[in-house]
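Following this message is one structure expressed as structure tokens.
Every protein chain except one is present and positioned as in the full complex.
Per-chain numbering from 1; labels A and B assigned in written order.
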Amino acid sequence: MATQASSAEGSQDISANEGGVRRRDFLNVAAVSFAGVGTVVALAPLFVQMAPSRDVLALASTEVDISKIKPGQGIKVSWRKQPVFIRNLLPQEIAQANAVPLSELRDPQSLAERTKPGKQNWLITLGVCTHLGCVPLGIGEGENRGPFGGYFCPCHGSAYDTAGRIRAGPAPLNLQVPDYKFTSPTMVEIG
Amino acid sequence: MRFILGLIGVVFAAILLISMIGGLATHFQTPAAALAAEKLHEEPKHLRLASDGPFGKFDKQQLQRGFQVYSEVCSACHSMNLVAFHDLEGLGYNEAEIKKIASDWKTQVPSINPDTGEATGRKALPSDNFPSPFANETAARAANNNALPPDLSLITKAREGGAAYVYSLLTGYHNQTPALVKQYPDAKTPPGLHYNPYFANLNIAMPPPLTSNGQVSYADGTPATVDQMAKDVSAFLVWTAEPNLESRHAAGIAVAIFLLFATILGYLAYRQTWYEAKRAVRVTGPLEPENQAKSRKAKAKSGIAG
Partner (left out) sequence: MSFSWARQYEPKHPFMRWIDQRLPLPRLVYGAIGGGYPVPRNLNYWWNFGVLAGIFLTIQIVTGIVLAMHYYSSVDGAFNSVNKLIMRDVNAGWLLRYAHMNGASFFFIVTYIHIFRGLYYGSYKAPRELVWMLGLVIYLLMMATAFMGYVLPWGQMSYWGAQVITGFFSAFPLIGEPLRVWLLGGYAPDQAALTRFFSLHYLLPFVIAAVVILHIWALHIPGSSNPTGVDVKDERDTLPFHPFYTAKDGWFAAAVLLVYALVTYFAPNYLGHPDNYIPANPLATPAHIVPEWYFWPFYAILRSFTVDFIIPAKLWGVLAMFGSILLLFFLPWLDKSPVRSGSYRPVFKRFFWLLVIDIVILGYVGGAPISWWRTALGQAAAAYYFIHFLVILPLVSAFETPDPLPSSIRESVLHGEKAEAAPAGQAPRGGSVATAG
């Protein structure tokens, strides 16, 4: 039947046929591409909706009052549903951290790089081991601080020093330092 | 089988006709008295807002005024628990202003004392929803003559008439005339309620919230008549119910134009495709009716018999 159509056509107006072929193809291509673009754009909300919603993003920042943390003490707070260790380092802990040559470190970073200028005693890191995500011990009073006097992860034995840097065990990186700033001498805004 | 089905149909129809005749007889013999509510209830007044129509946009100044009315008048009794403080950026406030609005908010957010674990309150943060003025429904009813002030987050979507209804309600309070009470005794306002013909039951538990001009002094200096405050808070409540209204309208216009083009293009492609099909149905060559007519004429002309 399609052959009937084309032979009927072909026997008559060939010149119009050639112009007709181009026009027909263009129209079909245009219509189908419009549909295609439309489908892609229509699919966009389906993917966008999986991104964090506004209420999750609103909790992206947390303010913490650090006025009660004495030197040598630390607290654990929740930020973006993850633990954050805030420690007030003792002078000997700072000295211990600075004495380590960077070449010895798996993930070389100095204590100065991991703290704010003028506030080297405030060590704020994520409480998430960079190996497979357990929460290391050492932030609370009496917890095992490991062989390097910082934090110790009981899951697979990663040991962090007083600056939260990885020294032994399987973890590849130092405890992550989140974005934070001091909004006042006693208030820190994380995130 | 058809007979049984037909019988079932006749039975249903018969029961229905009995019901109908019975109902009509009851109505005409003992007509129900017209309810006062039906006669006196008024349709909402006409209200035009910047957000009306498919091209509507919010008038942010008006929204801010409306928010001011909410915080100074309505929030004493009405919660708005689906709106978070940080949503106010939709009204044009910046981060610092929102932080201040949140921490200055007169109701505290329920919280736990971090040292003792006791229930307490804390200042609101931008990420919090507007806290309810009452701890729970029982407290709300106890403070309001056993009536529950509804949450206002969705009120313009939750009432027939929307913003126009809210505006009419707020400006519709007036005293019942003695003549009215005589004609419709069951519409008489019980003690503790207030007459408002825009309310479905005519008598509402909420006392008129907007009582005098200048009740709120607007930050932008607009004169705060009762009418103006009612309009502004209605506009604000449209925003609380539909914060995405502007994106929705903008996306809608883009999608509508796109689909219009797609329809036109598709239609042209369809006509093009079918042009050949129509030709193929038509008989062509010697059997085509036109050609047959021509050959008949030619035969007739040259005298050849059929």
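By our rule, a residue touches a chain if its C-beta (ideal position, glycine included) is under 8 Å from a C-beta of that chain, and two chains touch if they have at least 3 such contacts.
Given the structure is predicted, the values throughout are model-derived calculations rather than measurements.
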Fill in: Among B:10, B:76 or B:119, the residue in touch with the chain that has been omitted
B:10
Worksheet item: Residues on chain A that touch the omitted chain in the whole complex?
Response: 1-2, 28, 31, 35, 44-46, 48-51, 53-56
Fill in: Missing-chain contacts mapped onto chain B
1-2, 5-6, 8-10, 12-13, 15-20, 22-24, 27, 32, 54, 82, 87, 129, 150-151, 153-154, 157-160, 162, 200, 241, 243-244, 247-249, 251-253, 255-256, 259-260, 262-263, 265-267, 269-270, 273-274, 277, 280-283
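Rule of thumb we're sticking to: only the chains that are shown with their structure count from here on.
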Response to the item:
Chain centres from averaged Cα atoms put chain A and chain B apart, in whole Å, by 41
Worksheet entry | Complex interface listing, chain A residues touching chain B | 1, 4-6, 8-9, 23-24, 27-28, 30-31, 34-35, 38, 41, 54-55, 58-59
Worksheet item: chain A touches which residues of chain B in the complex?
Response: 84, 86, 126-127, 258-259, 261-262, 265-266, 268-269, 272-273, 276-277, 279-280, 284
